[in-house]
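Please read through the structure below; I'll follow up with questions.
All protein chains but one are shown in place.
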Amino acid sequence: MQQLEPFPRGPTLLAHYLKVYTIYVRAGWLALMAYPVDFTVRNLGNLAWNLAAVGAIWLIFTFTGSIRGFDRAQVLFIYAMSMLARSIWHLLWVDMMSVGGYVQRGELDRLLVRPLDPLFQVVAGYLDHDDWGELALGLMVLALAGRSLGLGKQPLLVAWTALAVLCGSLVYAAVHLAAASTAFWMVRNSAVTSLAWDIDSFSRYPLDIYPAVIRLALTWVVPFGFAAYYPSQLVLATGTHRYLAALTPVVAVAAFAGAYRFWQSGLSRYQGTGH
Amino acid sequence: MPAIIAQEVTKEYRIPQRGHQLGSYLRTLFTPSYHTIRALNAVSFTIEPGETVGYIGLNGAGKSTTVKLLTGILAPTSGRVEVAGVDPHRERVTNARRIGVVFGQRSQLLWDLPVRETFQLLRHVYRVPPQCYQANTRRFFELLGLDAIWDQPVRLLSLGQKMRCELAAAFLHDPSVVYLDEPTIGLDVLAKATIREFLKQISVRTQVTVFLTTHDLRDIEEVCRRVILIHQGSVVYDGSPQKLVQEYGQKARLEVEVVGDVVPTAPPGARLAGRNGNRWVFTFDRQQVRVPELLAALGQTLAIRDLTVTELDLEGVVRRIYGGEAL
Partner (left out) sequence: MTYLAFARVAVLRNLTYRAGYWMSLTGTGSMVAIQYCLWSAVYSAASPAPGGMTLAQTLTYVLTARAASAFLSLDAGRGINQRVRLGTIATELARPVDLQLALFFEGLGEAAFTLLAVSVPVFSLLALTGLVVVPPPATVLWFVASLLLAYLVMYALSFAVGLMGFWTGNGMGLTDFLEAGVVLFSGALVPLDFYPASLRSIAQVLPFQTIYHLPMSIFAGRTGSLPSSLALQAGWAVLLILAGRLAWHQARSVLMVQGG
């Protein structure tokens, strides 16, 4: 029998995954560049759409000074954090929403015969093509709103914002992974995935505008509150919920770990070992 | 150590039962009821390294379930599966490194990119050493003609070209076992021939074990030295394809339309199998009797208006083995 080089474990395994991930991303990027005109036009369209949505907020502040104590720069800062968190998740990991499709078409089997984690293959196998406008606009609005909030002189807060955006992406990933994993129990789970997709808009505004029951749900059930609003409270002068804000990384990791457990139990049900 | 061991392997699926009326649908949401389908029933076989085994059966006989159990996609309900010394389900990743798989209906090629990009990706996924990668791709260029399409986007390839790529992709990392699930499905005669030739070459040149499921008896005849037949979840034949074909595959079927309402008697070497409208159906063994002889014998008592001769296909063979003469 052919002698194989021993398969990596521990840190080497992580390095192996990182290496393979770069190869996947390269392939994804090459696939996007196979249709350059399509790529450009769609992303300009996406940019225009997001510009319109930001414009709507700007308009509201032409006749009001604040919404529940948040001024224009603060609301736009939260909105931009949410845009960034969402677009990073969307660009890199959005294909996790199609787990249901993988299961129905039997494509999951193809992933299970490779020596890689199947979820890794789902998310690495697809680089999104039309949400780069949201990423660009999010960065721009965040920079502008951050500057008028005086963030430029506080590198620690800038670093926190960057970390918070990544945590926010993880929150997005956790919610969508949990929603997508219902595919292992129900053949058509589009009601669940589309609900997750649509309620992410709740993460874009200060939670203070919602009634208590929605606020609680966005904090403890579907933690979209941690995608932008709570972590922003360490940066903004409004500064409520500072303890919850500091917990953002913990909540993000815990939520993703929980969602991953749910995915795993679904997967073992699929493979016929669990119920 | 055998390449594949299946010992008393049984696989059952639990299918949830849902009512179609609202009331019963809601009830089953809370108290789900299942009925069990047994896809495989105490299947046992052992395959040695280097063997090329054909695995055939009707649709729904349990072929794909077997492949899924051997590749580690599914866990057996009971029994033991071992591939190169490991449990393929429990040690999925270890097993996955040593196997190659082609699902005839599902592609693992990168759709929008040139063929070589898929191989670059797989090279890193399986950690194929550079010299090994060089040697193997050179072999694929030679045996499968991949050099001609190496830089073409997959979406522009024909079905046959794609299947050649799939096949090469499955063999890239020198797996010890390769599973081919319907690799020739939908291909034309020429493409099938290329694939069979490749499998023959590879089984001569390397020690790889090949497990092949197919609908096409010719695949088995040309490539496999052993064939396992499965029917309704059980193994019904395990032996050389020559013997299988000698016993059953040479059977052919003659239909004659005659003038008048005479009940014919079967000529020597043939059996009267039944009646299809106004046509009488005979089966016969091509090695024992030839069509002109049959016609001559039949012509003595009957006025033949029209006739057709058909070979028994795989389905016919399986039916004959399992359910007797069902044609």
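For the reader, a short list of remarks on this structure follows.
Going in written order, the chains are labelled A and B, and every chain counts its residues from 1.
Going forward, a residue touches a chain if its C-beta (ideal position, glycine included) is under 8 Å from a C-beta of that chain, and two chains touch if they have at least 3 such contacts.
No experiment lies behind these values; they were computed from the predicted model shown.
The chain not shown here makes contact, within the complete complex, with A. Within the complete assembly, A:A191 is the residue of A:A191, A:L216, A:A237 or A:V250 that touches the hidden chain. From the set A:Y172, A:F202 or A:Y270, the residue in touch with the chain omitted from the display is A:F202, counting the whole complex. Residue-wise, the contact with the chain that is not shown comes from A:I67, picked out of A:I67, A:L139 or A:L166. Where subunit A meets the omitted chain, the residues involved are 37-38, 40-46, 48-49, 51-53, 55-56, 59-60, 62-68, 130, 188, 190-191, 194-195, 197-199, 201-202, 205, 208-211, 214.
Following the convention adopted for this analysis, only the chains that are shown with their structure count from here on.
The centroid of the Cα atoms in subunit A and the matching centroid in subunit B are 43 Å apart. Chain contact summary for the complex, subunit A toward subunit B: residues 1-2, 4-5, 7, 16, 19-20, 23-24, 27, 30-31, 34-35, 105-107, 109-110, 112-116, 271-273.
By the touch rule above, subunit B contacts subunit A in their complex via residues 11, 13, 49, 68, 71-77, 84, 89, 92-94, 96-99, 101, 103, 105-106, 108, 110-113, 117, 120-121, 124-127, 129, 153, 174-176, 207.
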